[in-house]
Each structure stands twice: as C-alpha cells, then as structure tokens.
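These notes concern the structure reproduced below.
With one protein chain held back, the other chains of the complex are shown just where they sit.
Up next, subunit A:
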Amino acid sequence: MIRRLLAAFGLAAFAPTLWAAEALTGAVQKQPLNVSAIIMFVVFVGFTLYITYWASKKNKTASDYYSAGGKITGFQNGLAIAGDYMSAASFLGISALVYTSGYDGLIYSIGFLVGWPIILFLIAERLRNLGKYTFADVASYRLKQKEIRTLSACGSLVVVAFYLIAQMVGAGKLIQLLFGLDYAVAVVLVGILMCLYVLFGGMLATTWVQIIKAVMLLSGASFMALMVMKHVNFDFNVLFSEAVKVHPKGEAIMSPGGLVKDPISAFSLGLALMFGTAGLPHILMRFFTVSDAKEARKSVLYATGFIGYFYILTFIIGFGAILLVSTNPTFKDAAGALLGGNNMAAVHLADAVGGSLFLGFISAVAFATILAVVAGLTLAGASAVSHDLYASVIKAGKANEKDEIRVSKYTTVALAVVAILLGIAFESQNIAFMVGLAFSIAASCNFPVLLLSMYWKNLTTRGAMIGGWMGLISAVVLMVLGPTIWVQILHHEKAIFPYEYPALFSIAIAFVGIWFFSITDKSKAAEGERALFFPQFVRSQTGLGASGAVSH
C-alpha cells in the first residue's frame, strides 16, 4: 500500500498532460511557411464561406438560425456531433499521448467515449421532445423562467468562455506550428472566420462546416492508419512488437502507466468527462437541429460510431508514429526531441506516410477543425445571451424574433472580439486547466439541473437555483484550490484540495443541494411546479406538442 501511495505521488506529476491533451499547451517554435498547407486551407475556407452564403439565403426564421430549422438528418447530425468532439487538440493530443506513453492514450479516449451511450439512454430523447433552441428551454420548462434561464445562461457562458479561450490559444500555437504564421495573425484569422460563419450562416452553416471537417478528418486519419498497417503487413503483433523495440519505455507502453493514479481521481475524471459532455451547451444544442426523438437517437448512434472509430485510428496513428517518426532523424532536432514538440507526432507521421502534399492536407484539416469547433461554441454562447437572457429574462418572453436574432448577432461579434483579445492575452499562460474547468462546471451546474428537471417530480425553482449555483461555485473553487491551479499556477507549496479533478465532489454537492432545497420548499409556487411535472413528463416521453420540423 505504501509503495502504491509513493508511486501515486511520483506519478502525480504527469496528470496535467490529461487536460493538456485537450488544450494543446506549452511553448512551440514557429515553423517555416508551409505553402501546400496554406493553399489547401484557402480552398477549405473558400468552400465553407460559400456554404455560409448559401445558408444565409436559406435562413429566414429564428428556428433556421438557432437550429437549422430542425431539418438536419440523424446521420448528418451524428457527423456534426462527432466533429464537435474531434477537436484538433484531441486529434494531435491523444495521438501524442499514445506516442509518448502508449496504452494510456487508449484509457483517455475511452473516458471520453463512454459518456455517449449514457447521454442517449437517459437524456437525448427527452431533451429533443422538450427543448427548442437551448438546453435552458428544457431546464426551465416548468420552473420560473427568469431564475433558471439566468442560471443556465451563466453556466453556458462560463463553459463557452473557458473552452473558447483554450481553443483560441491552441489554434494560435497550432497554426504557428503548421503554417508558419504569427500567433496573433492566426488568432485574429480564426476569430474573424468563426464570426463570419455564425453571423451569416447560423446553425445551418455551423453544422455543415462541422460535417465537412469531420469527413476530412476521418478520411485523413483513416488513410494514415491504413498506411501504418500496410507498413506492418496488417499484423498488429508486428506493429506492437516493433514499437516496443524502438520506444524508450519498452514494454511499459503496452500496459497502463501513470495516467490514472487512484480510483478517486479516475472516477472523478470519468464523471467530469461523462456528465460534462452531457452539459456542454454547444453539444446539447445539436439535439435541436433534428426533427424528432427518432433522429436524435440515430444522431447519437452515428456519433458514437464515428468517435469510437476515430479513437481507434488515433491509437494506431500514435503507434505508427513510434515506428515511423521516432526512428527518423529528419523529424528530430539535434537533441533528439520531436520537431515542434510531441503534439506534432501525427503531423510528422502524415509527412512520413504521404509526403508533403498529404502533410499539407492534414495541417489544413487541423486548422479547419479548430474553426468548426469555435464556431459551434460561439453560436452556443450567442444563443444563451439572445434566447435565454434577452428574450426570456430581459423581455420576459415578449421579444420579437427579429430583435432576438439581432441580439444574437451582436453577441457573436462581441464574443469574437473577446475571444481574440483573450486568446492573445493568454498566449504564454498555462491554459491546460481551462478545459478541465469547462467540463467540471458543465458537469456540476448544467447537467444536474437539466437531468433533475426531466426526471424528478419534486424539483423546484429554489432547489435548482441554490443547488445549481452551489455546483458551479464548488467546481470553480475546488479547481482553484486543487493541484493544477493552486500549486502549478499560483506556485503554492501544497494543494488545499488534494484531487486534480473536482467533479466527483462538486457534482455531489450540486445534487444534494438541489435535493435538499427542493424538498424543503413548501411555497405555493413550488406546488404548482410539481403539478406541472406530469404534462411535461407526457411530452418528454411521447413528443406530444414537441417543436419539430413541422412547426415551432
């Protein structure tokens, strides 16, 4: 036991790599200008801007703008959801994790995947049947609009802000690496393009940009994995035994290493990933773009399939990089480190298996990935402001559609400006914790309120409000007091809260808070809210009266 504890402390040093894989951090060197990558990227941008133009012609109503008119099919939506999940940082980060530690990369991706079936079984249909544009529609269905929408909008905006900053900083570094452009130029470029997509194309363009990118990324990754397997004659045993021979850690890459230290941290991380996904506003929004519960279910099926396939590919790509990149001196500097850092493993592999043209393609795909993800985030943030805060809280549900969309567009521009400024401000900061924070807040504030509003009859506005804020605040406070921020960023000696991932505790706090302050709520309003549960329950189960493709 003592030995295990000692080992756990020794391994704690590796834990931040987890979130780093999502956030793409660390200093990078600028690479020489990559012409073929830039040409391919320009083609992608031209094409997606054309789609935005096409979408702007079709967008007439608020429903078109927020939810693509509910006309996206389950298959298309599945690709788009998978696209939201396959960020550039997760493609490069997970393959880099496999490249450096082997099996741990697989553990990490499994944590990301298992949340999807749970989302399908427990919330996808009810969400589709009850909601219209944002998940706050569902959470506030039978509760007091003002309070619950304010809470949900704050939860959404905080999550979007942290996620967006992490993506922007990652984007700047990645583009510096791949294209040889300046950091600031890259951040401004990403900000302007995402703004254009959302401003003119709304959800329809945002979805199609995501679909195109998902197809490009999946085909590029499939090609790389295929070439790796061809190199080893399609024999996994050869792939692994060759990798073990050349990897400095040897046989250790075939079994779990330092990624998961103790069960509490592991479960806490698993819960953050699982329930965080079920509370991410830009992902939840995608369920409103399909016509009914049937298509919503299909979306999750396709998304799970694509994401799972993608993670298996990145695993092969990571091992391929051990074989083909780590042994090739052209990809290494004088000290023997990978050019541009370990996150470049997949990019160098693209060069090794497909030459400079394919390298250009993969670089362009990585850039496209960031664009598509930040566009979805921005739209989710803008909807929280216009649909929840403006239309329902400020105008008390009496705003007209035109004004609501106008507010959404102003917010989009404001978010883009803020994202660019913060992206530049945080260039040399350690932002790995931000993705962790975004997931923890989504899991501890958005998710409990959403889940209980659909499942628990006795939920009242008071319970949701107090419990939801308790979840949000405890997630932030425990994260600040934990090892990631308290020790590594604020440079204190010892963390006040011992665990890296607060989700296990902050989720429990949120649920207990909601439960306690709901059952003790004896007000008349609370009684009315409880009485409204059954009509809501019938609608959530049958879709009766749900806003579908027919009318909103």
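FYI, contacts are C-beta pairs under 8 Å (C-beta built on N, C-alpha and C of every residue); 3 or more make two chains touch, one makes a residue touch a chain; residues count from 1.
By definition in this document, contacts and distances are computed from a predicted model.
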Name per UniProt, for the chain absent here [options: "Branched-chain amino acid ABC transporter permease", "Polyisoprenoid-binding protein YceI", "Sulfite oxidase" or "Inner membrane protein YjcH"]: "Inner membrane protein YjcH"
Among A:75, A:267 or A:515, the residue in touch with the chain that has been omitted: A:267
Absent-chain contact - pick from A:229, A:301 or A:414: A:301
Positions on subunit A where the hidden chain makes contact: 103, 106-107, 109-110, 113-114, 116-118, 120-122, 125, 236-237, 240-241, 244, 251, 254-256, 260, 262-263, 266-267, 270, 294, 297-298, 300-301, 304-305, 308, 311-312, 534-535, 537-539, 541-545
